Structures are given as structure tokens and as C-alpha cells.
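Only a single protein chain was left out; the remaining protein chains are all shown in position.
== subunit A ==
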Amino acid sequence: MNIQRTLAVAKRIVQQFIHDRRTLGLMVVVPLLLLSILGALFKTARVFEVGFVNQDNGVNTPLGNQKLSQKIEDSLKNTDNFVWQIKNLNDAEAELKENLLDAYVLLDKNFSSDLLNKKTPAITIQLEGSDPNSSQQVLGLINQKLAALFESQKGAEIKVYYLYGGEKFNSLDYFAPVFIAFFAFFFVFLLTSVSFLRERNQGTFERIFASPVNNAELVLGYFLGFSLFALIQSVIVLLFTIYILNVHFLGSIWFVFLIELLLVVGSVNLGIFLSSFAKNELQVVQFIPLMIVPQGLLSGLIFPIKSMPTILQWLSWAMPLTYANNALRDIMIRGKDLSSVSFDIYILLIFAIAMIILAAISIRKGI
């Protein structure tokens, strides 16, 4: 191994990047743009407007007619993403049809008498229902609100504790750590595979292979060159998420870089390996739906692995990004140290070594 030759390859990668400013810009701008959009999406919670229709006839007592539902009606509280509107039934139905309401809650005429007679009172929840996703969300929120209202009537106290995160944490805090890894993985894979393919097609590889540079020096040079840009990208993205998007960050930044470094080694070599199967740049792009999109969908990036069908869970455990995501969430959200994520690190290490071997085997293919 000649370090001078290795560094010459790395320097050349860096020079190529510096000359190709558009790619360099995209590598930084695209993650920031996507994270900004995600940030805006996650931080802007949808406001649900829910009608409250009280048809309770009340019960007659020596003190006159008493409506037990009135206390509930009086204690309805609006929140940032939930607005109650007291309506009569006709208005509530009309507004639901016009999509002015997302749902309404109906307390029927026997509500008070049922409660007094220790029967379960009938509460109807009418949903607009055209968007199943929104329906699930509003239903969840209504149930939560009603439970709180009934509890408060009984004087019960509900205490909420968070093992990790807290009330100030939002969805972006959960997604930001894994997107940092995803962007590094994706860009490094794409750029390595295209660069290697260009080298094959331009004939520069032929000259490299006739030179004293050996496979190890070439792969290491590529890794060093690309890692530099992957790390610069990660630093910028990380600083952006912490200081601009105000993402909460509990763990060590060096642990984050270590995880990313392992992922980048794997990604560089995966790019080298797969580039040997492509004849042109269009074919390299076709590897994205095969190698990148499934990892985006199945690695726990957006959808929790636990809630996936068993067969997809198996697939997700076969993907390196799953382990990087686990480790990064443990470090950034849960504030854990390296020993707590050692299993994920070992798997990423195995992935990196396996990719290095495959890259070394395939590097001279087609020359």
C-alpha cells in the first residue's frame, strides 16, 4: 500500500468535485431543501375542527332540570390543532357535508339519565371520512379529548412521563437523525457508481490498471475522496437541523460521524460493485429504485419496522440503513453511547467489509 498513490486518487476525486460545482451544490442544497420541507410539514400540525352537538334532555331533579352534559360542554378546551365548535345537529351535518367540519360529536337526549342510571351513555362520533388518514387522526384526538373530559369530571389526575424525548419533541426530531444518514448513503452511492462508470467508459481505468496503483489503493483513494464530501455534507446538514430547524440533539456528534463513516465505506464500495453491472449512466440510475428506495421505505426511516408485515420486517433487518437508523436514533434522540449501539456498529462493519470484498472482486470487471 503506497499512501502517496492513495492520496493522489483521493485528491483527484476532490479536484473533480471542486470543478463540478453543480454536483457539489446539489449534494448540500438538496438535503437542506428536503429537510426544510420535512421540517415545515412536521412542524405545521393540521388543525381539526370538530362540532359538539349536545341533544341531552337532562334529568328532572328537585332543583329543576339538570344536564350532566353541560359540565362537559363548558369544559371543552381548544388546542393548537383541535378546535371545538358547538352546533345544533342540522348545522353540524350541513357543515360536515361542506367540509367545514372534520367530524362532530353527538351526545344523545338520554345522556344525563343514562349516567344517573349507571348505564353507558351513547356518544356518536360522525366523521367526514373521505381521507382515511385524517379520519384516524381526528378519531384518536377525539377519543383522547373525551377521555380527558370524563376523567376530569371524576376528578382523576393523569400524569404523563417521557422516557426519551418530551413534550417539546416533535416528529422532525424523530426523522432528522435518520435522514442525515440516508442522504449520505444515497449521494455517496450515486456519485461513486457514476464516477466509476465514467472511469470505465472514458478509458481512465485502463490507464490506472496499467499503472502501479493497486485495487486497495484505488478503493481507499475513492473512499477518502468521497468521505470528505460526505462528512462535509453531514456537518452542514447536522448544523442546519440543530440551529435552523431546532431539532433536539442529545448524543455525541462524534458518534454520529462514526456511524456515518461506516455507512459511507459500505456505500462507496456498493457503488463500485454495482457500477460494474451498468453500461451507462441511465443504468446506474436504475439501481436507485432497487437499492435506495427499498431502504428508504423499509429501514424505519418513515414507517416503524415493528408495524410492518413479518416478511417486510425480515427484509428491513437485511438492510444496512436499518442499523444506521437504529444507532443514530439511539444516539441523537435517546442520548445513548457507543456501547449501547455496538450491535448496530458490528452489522455496519460487516456490511462495509462485505462491500469492500465485492468491490475488490468486481473492480476490474469489463476492463
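Some points to look at:
Quick note on the criterion: a contact is a pair of C-beta atoms (placed from the backbone, for glycine too) under 8 Å apart; a residue touches a chain by one contact, two chains touch by 3 or more; residues count from 1.
Heads up, the rule we're going with is that contacts and distances are computed from a predicted model.
Between the listed names "Cell division topological specificity factor", "ABC transporter domain-containing protein", "Aspartyl/glutamyl-tRNA(Asn/Gln) amidotransferase subunit C" or "CoA transferase subunit B", the UniProt record for the complex's undisplayed chain reads "ABC transporter domain-containing protein". Interface note: of A:S211, A:N280 or A:S342, the residue touching the hidden chain in the full complex is A:S211.
The omitted chain makes contact with subunit A at the following residues, 2, 4-5, 8-9, 11-12, 15-16, 19-20, 202-204, 206-214, 367.
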